[in-house]
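Note that this complex is displayed minus one protein chain, with the remaining chains in position.
For chain A:
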Amino acid sequence: MIKEELIDRYLAGELNKEEESDFEKMMDDDPSIAKEVEFRKELKLALKKSERIQIKEMLSDSEKPEGKSINVNWPMYLAAASVAFIFITGLWFFVLNDKPDPDELYTAYYAPYENVVQPIERSESIKNLETEAFLAYEEGDYNRARALFTTLEKERNEPYLQLYLGVTLMSTDDHPLAIDYFIKYIQSDGKLKDRAMWYLSLAYLKTGETEKTVRTLEDLIELDGYNRYKAEELLSKID
């Protein structure tokens, strides 16, 4: 037991000069003591380094964007969007004066939805699949975004992924599948339900299901949210 304690006290630097030189003599005489000292020293280092690495990882992780919170200032966003809308539709009226066909309407009204879920800082290195997916989406690389969102959607049961996957699918011209995801999202009663309805109506427009387009637009108008006026306008053009 005495030997036990001496080893630990030696390692903790608790021995005085005299005790220390005595102990070092003991180590020279008995290699098994020296071996034990070495073992405990390594154990101490292993524990210390591992713990420090874990804390550093925890602190670094805490800075990753959560991806779940939607912290966009909606009124501002809508104001900007409506200005853009007035401009685009004005231009459109000027160019087309007879009754447009659904395809033209679709082209006039469709624009991929902004990424409001996971704001991306360009400097930040790609840290996870989700960031990567949104990055591809923002860069307009919809084929890649499609693959990544599909994987993510399967892995996690997060409704907002369905919305973005839907828009991505529209951008890669897979409207029937996009419709499925929008319906799923709307049924989950997600926060961005009105946006999903807007895109759903456009997807129906593209697949030639005019009746469904009309019904979805009417529902959207009733909700009185996102793109309500745009919906009324589009509706008037279809009828």
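Just so it is clear, a contact is a pair of C-beta atoms (placed from the backbone, for glycine too) under 8 Å apart; a residue touches a chain by one contact, two chains touch by 3 or more; residues count from 1.
Here is the rule we use: contacts and distances are computed from a predicted model.
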Per UniProt, the name of the complex member that is left out, chosen from "Acyl carrier protein", "Sigma-70 family RNA polymerase sigma factor", "ATP-binding protein" or "Stage 0 sporulation protein KD": "Sigma-70 family RNA polymerase sigma factor"
Sole residue of A:40, A:144, A:212 or A:237 that reaches the chain not shown, by the stated touch rule: A:40
Residue among A:25, A:49 or A:215 that touches the chain left out of view: A:49
Contact set of chain A toward the excluded chain (per top definition): 1, 4, 8, 12, 39-40, 42-53, 55-56, 58-60, 62-63
